[in-house]
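Only one protein chain is missing; all other protein chains are in place.
For chain A:
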Amino acid sequence: MRTIKNPILFILGLSLILFSCKDQNQGNNGALTSNAAERVYVAPGEHDEFYAFISGGFSGQLSVYGLPSGRLFKVIPVFSQDAEKAWGYNEETKPMLNTSHGFIPWDDSHHPDISQTNGELDGRWVFINGNNTPRIAKIDLSVFETTEIIEIPNSAGNHSSAFVTENTEYVVAGTRFSVPVPQRDMPINEYKGNFKGALTFISVDPEDGGMDIKFQLIMPGFDYDLSHPGRGKSHGWFFFTTYNTEEASTLLEVNASQNDKDFIAAVNWKKIEEYVNNGGGTMMPANYAHNVYDEETHTGSSTMKKEVRVVNPAEVPGAVFLLPTPKSPHGCDVDPTGEYIVGNGKLSADLTVHSFTKMLEAIEGEKYDGDAYGIPILNFEDVLAGTVSQPGLGPLHTEFDGNGNAYTTFFISSEVVKWKLGTWEVVDRQPCYYSVGHLMIPGGNSRKPFGKYVVAMNKITKDRYLPTGPEVTQSAQLYDISGEKMELLLDFPTVGEPHYAAGIAADIVKERSKKIFNLTENKHKYGITSDADVRVERDGNEVHIYMSMIRSHFNPDNIEGIKVGDKVYFHVTNLEQDYDVPHGVSIIGANTSELLIMPGQTETFVWEPKQPGVWPFYCTDFCSALHQEMQGYVRVSPSNSNIDLTWSLGE
């Protein structure tokens, strides 16, 4: 055994190691508070306080997390096919992804927003935009499934969407890219004056949430980046940030940054609604899909709509005004009182805040600084409430805690900055890891935010997690904002790119969450509500199998008389009526995904057998101790054979 020759040196060395470790820890944890772990710990079996619906960006979906734990509960398929849930693969949901361009298996989902009543979150639906092939989807929070998708005509890069007014009168979808309206073959360099930007107001039925395009406001050819509704005193207005007011069609990186100020467009939608209700606007030929999923038939249907009502803003005096706002503003955020409209000028060093009251006064006094294509431009100084001076670099988006504070993300300086409404002073700042885009306070886009946490959504994570090759996860970071200073508690990986999120107190949603679909309400065309109705029918080369499933067998599980060249429809009904007992099914060689069928639900997949043989099918979702026994066979004979169609179970 070696002895330590110089104990003093040894202790010195040891302390050096200890100290250096401590330094390193501090460096890694940054702003992390010491008891962060217990503040985000939700014990096994306990529920989180909030739901967070975080957009999937290029995944096209919407993920559901719990806060403060950051646990992922579900990825709701919206615009992209999802083989796990058969979304866009089974016969029932294929129509949901239909568009005027045909079946589209993907989109880029950006901005979820939760339905409201009287300016407060009611937890009935989440709306979210598909950016690439413009669409708005509605997710029903009683089932956490997408139940309606409407395509937006005359739009391209559906980005300033999908935000709701304070009684969910409308969900609004603004175009990012201006395009010829209606679309036509023309030279690109004739953009200026000829391309238009459509701002679409989709009415929402207060009972069933049914969406319908009420009107499209055909605006000048700017890029409409983000939007938010007025609330309280400014209810009835909608605000849109714009950039590329230069109307450039190439090298926008340079050409769309020429103007010192772009605009926030203020739209008095109540005035336009009245105009439209009195027959205003014109019906323009169009072609767009309206897809609705019926919960009783468990089936989606797609209808092509052939016209849309368009409104020229110049023809509705007093309805639209332009508020000069510095440097290509991104986020367009309205505080809970409805007085302040924050323009996050992403190329500006300052944050610009407009006053709704001053805006009305300026409109009253008709103090205009010219017009753009007939739309009055107000004077910057006349509408300015204040400026948050040099709070950071690259302001993107602001939310509010309901206690007079605003929280703004800064992309370039990678931080969240807290500042006070009215005094415009910065009170705190916390770093983000790294390059934060949007942020979310549950209820932040309402009159009543739940000002306890803010979630920052980061574009870059680099060294934050174990590396996974060149592609690494993006992330969300949770800060406690209940005190004067923000405290970083947690960061967690996200699905796809989280562009924005919507959060809500769990209590508002969870009681309404369905446990099963009632069999007696199953009106699927090929559904069966009793094992007595199980059968197989042939219609030419189409074979329809009316199959049931319950722990742990299929009925029928032996089928003969299928021939090569047949198109075999498996219509499978889950007869279970108990919570959390889904069954899955697929058959060897099916050119589609499995079905994952909830209790009381019917789903369909198509199988086109190509070879004679006896082919097994089985349950794909572990359902009971006898799950491995949940299997069956289909006998496939040559196309010219005369085997009778027979089916059985247990014979």
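By definition in this document, a contact is a pair of C-beta atoms (placed from the backbone, for glycine too) under 8 Å apart; a residue touches a chain by one contact, two chains touch by 3 or more; residues count from 1.
The definition used in the following text is that contacts and distances are computed from a predicted model.
Q: Which name from "Oligopeptide transport system permease protein", "Peptide ABC transporter substrate-binding protein", "C-type cytochrome" or "Dihydrolipoyl dehydrogenase" does UniProt give the chain that's left off?
A: The chain we cannot see is recorded in UniProt as "C-type cytochrome".
Q: Given that one chain is not shown, which residue among A:L575, A:M598, A:C619 or A:V634 touches it?
A: From the options A:L575, A:M598, A:C619 or A:V634, the contact with the absent chain belongs to A:L575.
Q: For the chain left out of this view, which of A:N445, A:Q474 or A:S548 touches it?
A: Considering all chains, including the one not shown, the answer is A:S548.
Q: Need a quick check: the contact residues on chain A for the chain that isn't drawn.
A: Residues 516, 519-520, 529-532, 548, 550-553, 555, 575-578, 581, 624-626, 650 of chain A touch the chain absent from view.
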